[in-house]
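What you see is the complex with one protein chain gone and the rest in place.
In order of appearance the chains are A and B, and numbering begins at 1 in each one.
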Amino acid sequence: MGICPGIRGDYSLGLELGSITMSIITLTTDFGESSPYVAIMKGVILGIDPTAQIIDLSHQIVPQDIHQANYFLVSAIPYFPKNTIHIAVIDPGVGTQRKPIAVSIDDRYLIGPDNGIFSGIIQQGKQVQIWELNNSAYWRSQLSSTFHGRDIFAPIAAHLSRGIRIEELGIVKTDWIVLEPPKPENGLNEIRGQVTTIDHFGNLITNIAYSQDKQPPNILVLNDKDYRKRFQWVRTYGEALSGELVVLISSDGFLEIAIVNGNAAKELNVSRGSSIRIGFLSGA
Amino acid sequence: MGICPGIRGDYSLGLELGSITMSIITLTTDFGESSPYVAIMKGVILGIDPTAQIIDLSHQIVPQDIHQANYFLVSAIPYFPKNTIHIAVIDPGVGTQRKPIAVSIDDRYLIGPDNGIFSGIIQQGKQVQIWELNNSAYWRSQLSSTFHGRDIFAPIAAHLSRGIRIEELGIVKTDWIVLEPPKPENGLNEIRGQVTTIDHFGNLITNIAYSQDKQPPNILVLNDKDYRKRFQWVRTYGEALSGELVVLISSDGFLEIAIVNGNAAKELNVSRGSSIRIGFLSGA
Partner (left out) sequence: MGICPGIRGDYSLGLELGSITMSIITLTTDFGESSPYVAIMKGVILGIDPTAQIIDLSHQIVPQDIHQANYFLVSAIPYFPKNTIHIAVIDPGVGTQRKPIAVSIDDRYLIGPDNGIFSGIIQQGKQVQIWELNNSAYWRSQLSSTFHGRDIFAPIAAHLSRGIRIEELGIVKTDWIVLEPPKPENGLNEIRGQVTTIDHFGNLITNIAYSQDKQPPNILVLNDKDYRKRFQWVRTYGEALSGELVVLISSDGFLEIAIVNGNAAKELNVSRGSSIRIGFLSGA
């Protein structure tokens, strides 16, 4: 969003580009698009800061799945420029004891519930400060018990975007919910992990970090079903024929299982959380 | 969209923020995303006003469901800032006698077919004027019979955004289609209503307005099936255990039925329009 020099003056927090000021607010929710919840949040943001540039990340997070949200956010947020304000509302505990928080992390801002969805990003951060949002002066005047995306998170983001300092929105919080994603285990000549996400193509992304200089596995066990010798180790899908089962390294550096031009999740009957085992036996 | 002072001069209608001019156009359709219809409308808008900020509200309105569209729009539009231009295209009667209209309402603009989708907002308005869009000079030069979103509504919105006055786009219309959503009925110790919307979580939103100071019901009948004593009255989902049936007040002030961490619509086999009855019998 281009703003002229001098117009917003000191009231501005956004990214400085020469003398241009930016203000990007992203949205990640499990609201879908059939209900008006996302539209309402956009209205609240623009009602407070009509110059904010709203960017949809996803509204198709699996409902109430804080683990998928954590994976999604840690995958996407690092690519955004400094000073971007990220709202995430996957919030099964809305209206209970769970606190609304803002995180300032290496010149980024994260806004949402304190339920672990920001754990992955927080762990990567160098300069991290967590704030409990307790200044209701910056919330909508009527607080509902079921829609803090509208009543707290959207207005807080828009006020940040307009230049209100984070110190005015809440108080420093020294403990917060940490979500521990399942870690792979190293066994004798094998690694045991999990399918952490299934993408739109049905490709299975696992939690096993991998790189091209490692030995390719020759055993693959999914949900206790052995696919030994029935898969190929490839660099990319197009190296195998249509319909073939392939194992490769995903674009974010994890082991991935795919069926070329097919849907591995459906054809192999695998879902998020399914177990995966790779092995390196000689003569297998 | 930040525009420099003086650049657009008197040709601008947008919201004035100091000397910054804004021009927000929202889109609500039943087009989905698999076909190019939404993309085409965005192209038409930006072809006329490349500075317009286009905001997607939803393209997942149930196809041709003017009642759901009416509910969606009345829920979302009030949150948007003044001078926002809202296009809505849920238009089963496209190309027939139904008229294309623009509504100016308390410094907002609504653009779409005259089929009742704007009824709810119009009823809430203080200063309302309906215009029949009949000046084809502001339409696309070739008018199709099946896609007025592209040929009339998108160009009209973009011309409004560029500062053309609404008086130039049509003539005042004194009658228009009014959609009457079903009203709840008060019986002896009971209220009878309908499920008016089902959100992405499967929560059932009804047409029974409610507030925390009213007596909680102890009888709940959905589609003639009695859930007496099998539900809890809560303020928010997290107050009950996973899997429990709860009744609460929705974020827009209506009675809502949910299954905690579940999908009430699927599990209870309820759909939009299903009947709901709540009662207050002593000893129930």
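Convention: a residue touches a chain if its C-beta (ideal position, glycine included) is under 8 Å from a C-beta of that chain, and two chains touch if they have at least 3 such contacts.
Not measured: the values here are computed from a predicted model.
S.K.: Using the document's definition of touch, tell me which of B:95, B:182, B:253 or B:273 contacts the absent chain.
M.R.: B:95
S.K.: I'm checking contacts with the chain that's been left out. Which of B:109, B:131, B:147 or B:254 qualifies?
M.R.: Spelled out, the listed residue whose C-beta touches the missing chain is B:147.
S.K.: Where does subunit A touch the missing chain, residue by residue?
M.R.: Residue positions of subunit A that touch the missing chain: 1-2, 4-5, 15, 17-20, 22, 24, 26, 28, 53, 55-62, 71-72, 75-81, 84, 197, 199-201, 235-239, 248-251, 256, 261.
S.K.: Considering the entire assembly, which residues of subunit B contact the chain that has been omitted?
M.R.: Touching the chain left out of view, subunit B contributes residues 1-4, 7, 30-40, 42-44, 46-47, 50-51, 53-54, 56, 63-64, 92-96, 98, 144-147, 150-151.
Please note the rule applied: only the chains that are shown with their structure count from here on.
S.K.: How many angstrom lie between the CA centroids of subunit A and subunit B, rounded to a whole number?
M.R.: 29
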